[in-house]
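See below for the structure under consideration.
As you look at this complex, bear in mind that one protein chain is not there, while each of the others sits in place.
A and B are the chain letters, set down in written order, and residue numbers restart from 1 in every chain.
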Amino acid sequence: MRLHRLFAVPLVAALLVPALAFAGSEAEEGGDAAAAMERTSFDHEWNDIRFYNHIADYTAATGNTITSFSEAPMLAEMVAAGDLPPVEDRLPADPYVVVPYQEIGQYGGYAFMGRDGTGHWGEAHLLIGIEQLNRIAGDLSTQSPNVATSYELSADAKVLTVTLREGINWSTGEPFTTEDIKFWYEDIILNEELTPNPAKFLQPGGELMKMNFLDDQTFQFSFAVANPVAVEWLPHPNRGVTPIKQAKHYFSQFHPTYVGADKAEALAKEAGFENWVQHFGDKNNSWSELPKFNTDRPMLTAYRLAELGTDLARWERNPYYWKIDVEGNQLPYMDGINVELVQDLQVFAGKIIAGEFTVSIGWYAPLSDYPLMKQNEESGDYTVELWPSLEGSATLFQVNRTIDDPVLAPIFADSRFSHALSLSLDRDEINEVVFQGLGTPRQHTLIKESIYFEPHFAEAYAVRDVERANQILDELGLTWDANREWRLLPDGNRFSVVMDTGAAVLPIHELAVEQWKEIGMEVTMKSFSYQQSEERSKTNQMQMYGGSAGFNARSEAFVASPLFFLPQRQGWENPWGNQWALWYVTGGEGGIEPPDEVKRNIERWEQMTATMDVDEKVRLGKEILASQADNLWVIGTVGEVPLPMPRSNKLRNFPERGGHDWSIGSWTGPQHPSQFYLVQE
Amino acid sequence: MSGPDPALPPAAAAEAAADERYYVASQWQLMWRKFRRHHMALAGGAVLLFLYLATGVAGFLSPYEKATRDADYLLAPPQRVRLVHDGRLIGPFVYSLERTRDPETLQRIYTENTGDPHRIRFLVRTDPYKLLGFIRTDLHLFGVHPPATLYLFGTDELGRDMFSRVLYAGRVSLSVGLLGVTISFLLGVVIGGISGYVGGAVDTVIQRIIEFLISIPTLPLWMGLTAALPPKWPALRVYFGITIILSILGWTGLARVVRGKLLELRGGDFVVAARVSGATAGTVIRRHLLPSFLSYLIVHLTLAVPNMILGETALSFIGLGLKAPVVSWGVLLTSAQNFRTVALSPWLLIPVLFVVVTVMTFMFLGDGLRDAADPYK
Partner (left out) sequence: MGQLILRRTLYMIVSLWAISIVAFVVIQLPPGDFVDTMILRIVQETGEHMEEEEVANLKRLYGLDKPMVPRYFSWIGKIVLRGDFGRSFAFNKPTAELLAERVPLTMFISFLTLLITYVIAVPIGIYSATHQYSWADHLFSGVGFMGLATPNFALALVLMWLGFRYFDISIGGLFSTEYRLAPWSWGKLWDGMKHLPVPLLVIGTAGTAGLIRVMRGTLLDELGKQYVITARAKGVDERRLLFRYPVRIAINPLISTVGWLLPAIVSGEAITAIVLNLPTTGPMLLQALLFQDTFLAGSTVLFLGGLTVFGTFLSDLALVWVDPRIRFERAQA
């Protein structure tokens, strides 16, 4: 059934890129014009950290060559003591060459970072980086080589061939080859105990993808139908396919296929688990790349987790890291990274201004603290830069158009109601109060650098017009009460709705509610824990929602998962089409059938993910965004808000600007975190 | 030791009359007499009375409504009330504030425009509000006419007048714990009394129950119960609900102490005497035992009420207490507990002063009551 296929939505879905291997000596020049055109195009100054896929490329570009390798003193000592093979044997014969951003770094030093009690785990990757097959380049958009030296998508988009860099070793010193990828596919994905239900995106056309292993360096994904989106798996930090995270030599020791079912179970029991699946999962933590807990796990990253306490985690350099700088120095420069647990965000701010942290990510350094951080820059010996977030709108407001309430439902379902809410918002005040005036008041749509962007998408109903808003509410039959204080519903009761605010009521919620009061709308705010929100969403109890989008608005992410533009997920963060989403995920069995406009958008997106024609794709994407601008499925407030990135003045080679976004490769991925260094006294 | 010493012979008729009144005075009259002499307690009582009255008519006393925003004066410092402008006494007035912004740090900077005085008007009509919750009016005791501003305690990050908000917040903070304390106090005294007086198997059962209840940390209880209460309840009612549930669980401390005291006292001669002469258990507890440790109960109560007020601020701190748009001192402090406030806008910590003053007055009051209730003085 066509519909069924339509609903089997891969979260990382099709983004069509004509197949290409990395051509030319400098990969960032690679790619044809059409492909570059179609992606998000930034023209900022942050995309100039260069690298070479091969030493030969470096020589070809500069005339220089690299003949010998050197290493960190701590590793040299280990080599001298016979604890470690020499650096030439640890590096690939043809390592990846990074051109340091400012200068050749100094070896040594530990970076200090903090994490808060609410459990963010990823922040260390700001300095560690993510190693995927490909890497998002400095333009925050195109792909460039990394673990893979090249890839090729067949003309029918059914076979994706990837070639690995030769001679890369795991952090344990064991070689990394297609054997490890084979282990991932055959012993994890195909193992029915470990993966009883493979994710839908691994089954394009309803059939689980196949893999072929040609030699130690070359392997293929093959699909039953054309699946051009597979290319997008290659650079993604955690989403999609992560075949290079499980070292066979390590994980096979817990796997029944290799040690026998009895031994695998016995090992699990001994370690305090109920069965081998739990034991294996514990060692693997497979969802994301973050080596959260397991200090034994072999890694390909520049640092590996060495110690994990309840309030301190320590990463240390990976002696087998496979990248060098232009003078042949093995990266990374720093010895390691300490991440300290800081329970209270306010203490966090205190530690930042005291200059205790080498670098802190934006969610720990809110804009409201910006003046305080700026004032203490000198005494704390750090610098605060503003990094753009790639969000279309920092907070979104949504009206549940499928609410189970005979009086409210027809009002909520009417797009004019959303228009009125949007028109009565004073975005300038929100920008000033919440974002120190640094954001851009706009409607929710993609960021302006996106190829899908049109200025009027961002302008739609985004300028305050209380008169017009009142007029709309009058048209909708929401009359004023006797005191002209509140609006009344058609049934005579006062119009009063509850807005879920997520975990906390924030100033932005208070502001919006006060602004809506001026057009007679009584909106009360209520915060719920995540779990409660999820339940309220599943049971369709949410009337309104106001919360962070937590979602970047790059073209790539839009195509992969047009979260706020289509009702695809019956989630707490996307309640505007709650029952339509249920209809969608159940293939039409549950929920409520969406109106034609929404169905048309779903079809448009379906076509987008399948077409090979770039112009057609952009046209379809713009139609979806135009539909958002006309109907305001979600109401945007202020977007393109920068986030402060405070960093110690001792940290060098760190870019002044970058994208504050995870999906581009842990924020700093495009800037090669392994070339950051600490000035040594 | 206070009070006339009966060992001394009366020296004058006036003194004799005074003594006469002393001897025939009821217990309450005696207590009032002694209480009057405790100046700190009297002062505390007066301040407390004032606080309750002032917050009761918060709308009238505050120049703005609690939600009135002024986007032009975000985080403005308190404005000083002055009397003399340009060498002339012109009555209470404030200078208008001029706003600039540090281009480097984005810090907002406010300076007084000493050429632009604005008289403070009395009985002005500005923001509408509901007096005592039902009288719709816009009359305020004092204020200024816009565009002039009157921010006695400065403004918060949304540009709302802190003075007005502190008054409004006091209404909630001062009342929210009273109910809980009352419930747990009654339960504690009654159950502790039964346990201590009856003893035996009843005592054992009650003690085990108390032990069990005490053993459960309150934090998970709060979190579990917050989640279990109907989500449709408004924030204030949820908080009341939890306060009541916790007070139903929280009588145990007092009950144990009451029991301990009773165990200690019930063997006393006066109790044995009362029992022998046929007094019922209730009478014995009420007439003979309770007064003998009334002072302890009063100390407990005067600590319990302010503990509720402090508890409210603490729970707001970990995000389990009241939440905006409800305005309480705890809620006001929630948004003030950070270094940018301590360093750059310390006036947001003014609610702390109100909490401290309230709690201290409760304690002085309790102190006075304790001394006054002491039958041996």
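In this text, a contact is a pair of C-beta atoms (placed from the backbone, for glycine too) under 8 Å apart; a residue touches a chain by one contact, two chains touch by 3 or more.
Note that the structure is predicted; figures quoted are calculated from it, not measured.
**Q** Of the residues B:R208, B:R237 or B:R286, I need the one that contacts the missing chain.
**A** Considering all chains, including the one not shown, the answer is B:R208.
**Q** Looking at the whole complex, which of A:L563, A:L582, A:L620 or A:L651 touches the chain that is not displayed?
**A** Of these options, the touching residue for the absent chain is A:L563.
**Q** Just name the one of A:D57, A:E232, A:E265 or A:E356 that touches the chain not displayed here.
**A** Considering the complete complex, A:E356 is the one touching the chain left out.
**Q** Kindly state which of the options B:I120, B:M162, B:I285 or B:L333 is in contact with the chain not pictured.
**A** Hidden-chain contact among the options goes to B:L333.
**Q** Tell me which stretches of subunit B touch the chain missing from the display.
**A** Considering the whole complex, subunit B reaches the absent chain at 40, 208, 211-212, 214-217, 219-221, 223-228, 253, 256-257, 260-261, 263-264, 267, 293, 295-296, 299, 303, 306, 310, 313-314, 317-318, 333, 337-339, 342-343, 349, 352, 355-360, 363-364, 367, 370-371, 374-377.
**Q** For subunit A, which residues touch the unseen chain?
**A** So the residues of subunit A touching the unseen chain are 11, 112, 117-122, 195-201, 237-239, 272, 274, 277-278, 281-282, 287-288, 292-294, 308-312, 314, 338, 340-344, 346-347, 350-351, 354, 356, 363, 529-532, 534-535, 548-552, 557, 561, 563, 569, 571, 573, 585, 661-663.
As a working rule, only the chains that are shown with their structure count from here on.
**Q** How many angstrom lie between the CA centroids of subunit A and subunit B, rounded to a whole number?
**A** Spacing between the chain centres: roughly 48 Å.
**Q** Contact residues on subunit B for subunit A in the complex?
**A** 67, 69, 71, 74, 102, 104-108, 157-159, 227, 231-232, 234-235, 319, 323-325, 335, 337-340, 343-344
**Q** Quick one: which bits of subunit A touch subunit B in the complex? Just the residue numbers, please.
**A** Within the complex, subunit A touches subunit B at residues 345-346, 349-350, 353, 368-372, 374-375, 426, 429, 432-433, 436-438, 498, 503-505, 507, 509-511, 513-514, 524-529, 531-532, 536, 541.
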